[in-house]
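All protein chains but one are shown in place.
Here the chain labels run A, B, C, D and E in written order, and each chain numbers its own residues starting at 1.
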Amino acid sequence: MPMVNIEVIKDVFTPSQKRDLIEKVTEAMVSVEGEALRGVTWVRVQEYEQGDWAIGGKTLSAGDVHALAKGKAA
Amino acid sequence: MPMVNIEVIKDVFTPSQKRDLIEKVTEAMVSVEGEALRGVTWVRVQEYEQGDWAIGGKTLSAGDVHALAKGKAA
Amino acid sequence: MPMVNIEVIKDVFTPSQKRDLIEKVTEAMVSVEGEALRGVTWVRVQEYEQGDWAIGGKTLSAGDVHALAKGKAA
Amino acid sequence: MPMVNIEVIKDVFTPSQKRDLIEKVTEAMVSVEGEALRGVTWVRVQEYEQGDWAIGGKTLSAGDVHALAKGKAA
Amino acid sequence: MPMVNIEVIKDVFTPSQKRDLIEKVTEAMVSVEGEALRGVTWVRVQEYEQGDWAIGGKTLSAGDVHALAKGKAA
Partner (left out) sequence: MPMVNIEVIKDVFTPSQKRDLIEKVTEAMVSVEGEALRGVTWVRVQEYEQGDWAIGGKTLSAGDVHALAKGKAA
């Protein structure tokens, strides 16, 4: 039953990082709910176009998030 | 930026398990995206009423999911 | 794989009508996708509180929708 | 009022099948809610990129779903 | 066509503030899209239970948000 949606800005994560997110979040779910529910645990990634996601009215690009991830102000 | 929604059926998980889900899924996200993005990582739980979630047309109660978690057919 | 979300205002439909919605929408999905996908066809109902759903800025109660369903202006 | 979201993996369904899903799900809704609500019944299809939807941590391609639809293991 | 979802934590806003949010967001939409689309502009509020919404793994209560709104650390 559990359905998990991971919403991110496009091009922030590489395909390999997205697979990583899916695997690690699935394991996190299964560690709480139990192994028997793994087969009904759905995890999805949904990407928003750059410029379509804003914090406090300021839209973010993938570059802004990468700068933030390196500890610089967005 | 990342926003994670964990959708479950009501009364499948206790409040303490829901806190656990939130913490473990947050850690899973941070382990991929990096510590600097923790402060903009939002994780939410959304509960659906029992009887409002169906697989193959068959609605599920919390009891059905608990039985499934114990390895019995729902 | 398909996940269908049916979003409605609370108390517009009875529990029996909600079960009906779930069954009929599931059948509609299976009629297109094929019987083999029935087991991975998830259908959910999500209810919004009365007063939390607006059209053109005017919030709707269940009574408004019932009046509309009888062919009267909301 | 009712809003129905049909979430699928990209390229599983052809454009013509997607139109079919929309029409059949709309008819399913109207058969329960009554003809007078047809005009406020919104139905949408939302597609997820292949590789962005996982069951039990295993991502699905359109090909996986097509194999499943033919009764083969994904 | 536009559908706007306003997602908040329960009991952060009073019913009167929620009506206000709906009205002001509707006007914001209509100011860009034009008056002719007002009748197909749907705006909804969806509330999450206190404790079901976390930032950086820390769940928020309505009180936390009220403190934040007054300029105190959550």
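Here, a contact is a pair of C-beta atoms (placed from the backbone, for glycine too) under 8 Å apart; a residue touches a chain by one contact, two chains touch by 3 or more.
Owing to the predicted nature of the structure, the values given are computational and were not obtained by experimental measurement.
Against the chain not shown here, chain A presents residues 48-49, 51-57, 59.
Interface residues of chain E facing the missing partner chain: 1-9, 12-13, 17, 20-21, 24-25, 27-29, 31-34, 36-37, 40, 53, 55, 60, 65, 68-71. Listed by residue number, the positions of chain D touching the unshown chain are 15, 18-19, 22-23, 26-27, 38-47.
To be clear about the criterion, only the chains that are shown with their structure count from here on.
Within the list B-E, A-B or B-C, C-D finds its counterpart interface, over half of the contact pairs alike by residue number, in A-B.
Relative to chain D, the most remote chain by averaged C-alpha coordinates is E. Look at where the CA atoms of chain C average out and do the same for chain E: the two points lie 23 Å apart. Shared contact sites, meaning residues of chain A that touch two or more other chains, fall at 3, 27, 40, 42.
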